[in-house]
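Next up is a structure, given as structure tokens.
For this depiction, one protein chain was excluded, whereas all remaining protein chains were kept in their positions.
Then we have chain A:
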Amino acid sequence: MVKKVKMSITKFSNEKDAILACQSGQIEAYRYLVEKYKTRAYHTALMFTKNRDDALDLSQEAFVHAYRAIDRFDPQKNFYTWFYRILKNLCINYVNHKRNTRKVKEQIGRDKVTDFTGNSADNPEQIFEQNERSQLLWNALNALKDNDREIIILKDFDGMSYAEIADTLGIPAGSVMSRLYYARQRLLRKLEKIDEVF
């Protein structure tokens, strides 16, 4: 049975200690990990869902899933790259569900499709600070294929190192640079179509 023990999150000086404590059933130790990664998790979910409420909900859900599976996690490994895969799967499932529901509604033709979730689904102004350049970049990013967008997001928005990206995507470390090159090259081409500044 889980006990809610009053404990300062500063008790854990590193991630590995917190993970080991979680694995021994101290749920409060998990707070250290949640506090450390909640902003990154939320922003990652936001890039998938493009909606604040969904991103908050899914990032929290991913922490719950990760906690339930933490016994199977190797503390020697990087927590966030493992957690990212859980979060990504949840977000993809959610986005697919949303897309399929939208398709069904379009076929039925009864509902107003554009805002049926109650939010501005693709509005970058809600995600990024209002800025014309950011808006152009966001539009171009969204025009990329999922694989290209993901690697750029991992590097430029999630701030992962090449080693972390390789671990997260399950690709050789040596191919991260070339994958990034082709993804950024395609992003530049999209931007050139939209605007001459780039």
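Keep in mind that, in the parts below, contacts are C-beta pairs under 8 Å (C-beta built on N, C-alpha and C of every residue); 3 or more make two chains touch, one makes a residue touch a chain; residues count from 1.
Assume contacts and distances are computed from a predicted model.
The chain absent from the displayed complex carries the UniProt protein name "Putative zinc-finger domain-containing protein", chosen from "Cytochrome d ubiquinol oxidase subunit II", "Putative zinc-finger domain-containing protein", "Fe-S cluster assembly protein SufB" or "Macrolide ABC transporter ATP-binding protein".
Mapped onto chain A, the footprint of the missing chain covers residues 1-2, 4, 27, 30-31, 34-35, 38-39, 42-43, 46, 52, 54, 56-57, 60-61, 63-64, 67-68, 101, 105, 110-111, 116-118, 126-129, 131, 133-134, 137-138, 152, 155-157, 161-162, 177-178, 180-181, 184, 187-188, 191, 198.
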